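All protein chains but one are shown in place.
Let's turn to chain A:
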Amino acid sequence: MTQQPRIRIRGLKKSFGSKVVLDGVDLDVETGTSMVIIGGSGTGKSVLLRCILGLIEPDAGTIEIDGVDVLRAKPHHQHQIRQNIGMLFQNAALFDSMSVLDNVMFGLRAKRRAQSKPLLRSEMQPEALTLLSQVGLDEAVGTLSPSELSGGMQKRVGLARAIAGHPNILFFDEPTTGLDPIMGAVIDGLIADCVSHLGSTAIAITHDMASAQRIGNRAAMLYQGKLIWQGQASELMHSGNPIVDQFTHGRREGPIKTEHPL
């Protein structure tokens, strides 16, 4: 008997107006794997994650998490399932009206509220500080506001906030885009640590092949609304698929048309 995948997507479609973004995406993510999704800018990678998170309503298709069809479950049940997903947004999306520590505590509070556990600031503070140190940030950073942080530090705080509720599914939207290569490698390391520490299943979007191989064990490529290739992350550079090869090697010549020659 094969194990049921943690996330199972079938025939997922989403258009904005006349623009077809997802055109029948099929994807299985087995429990405990880290799936990397690559694909050109604007191909709908973020839209795919947003559909799973319930931030965007897809036009058609099914999304099952642990065998439950989330799109057709009762709102309360949907909410419960999605509580177990942590998300690191592309620009970290920290709450800029709050301090760094309050951002992390917001993550703790979200889970506690659901479990009716204590929400007192004083009781959560030590845990929030532990989370900060887990992502390599000093206690003193806690009092700063997000706008005072560098991009890399914001990503770290976003990571701490995302893992605060011990989610068993983690999403990362371009976690290293905009960071220098060393900071990128550091964030990748933290992500890999967090995923293995929590025993989570992960989906990460990236443009960065080195990063893809550091975070993921499985990989897939989104092209023209469909996942045209899936395989091991280690095969990314020599997949045998001409589209994937052109993308991963960054060649200008090949089956992918550069529609926007700017």
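Rule of thumb we're sticking to: contacts are C-beta pairs under 8 Å (C-beta built on N, C-alpha and C of every residue); 3 or more make two chains touch, one makes a residue touch a chain; residues count from 1.
Convention: contacts and distances are computed from a predicted model.
Colleague: Leaving aside the chains on screen, match the unshown one to its UniProt name from "Carbon monoxide dehydrogenase, small subunit", "ABC transporter permease", "Electron transfer flavoprotein beta subunit" or "Fumarate reductase subunit C".
Modeller: So, among "Carbon monoxide dehydrogenase, small subunit", "ABC transporter permease", "Electron transfer flavoprotein beta subunit" or "Fumarate reductase subunit C", the name matching the hidden chain's UniProt entry is "ABC transporter permease".
Colleague: Can you say which of A:G44, A:G107 or A:G142 touches the chain missing from this structure?
Modeller: Missing-chain contact among the listed residues: A:G107.
Colleague: Can you work out which residue in A:G40, A:G54 or A:G136 touches the chain that's missing from view?
Modeller: Selected residue, touching the omitted chain: A:G54.
Colleague: Consider the whole complex, including the chain that is not shown, and state which of A:R82, A:H207 or A:K226 touches that chain.
Modeller: A:R82
Colleague: For chain A, which positions touch the chain that isn't shown here?
Modeller: 50, 53-55, 79, 82-83, 85-87, 89-91, 93-97, 106-107, 110-111, 113-114, 161-162, 165
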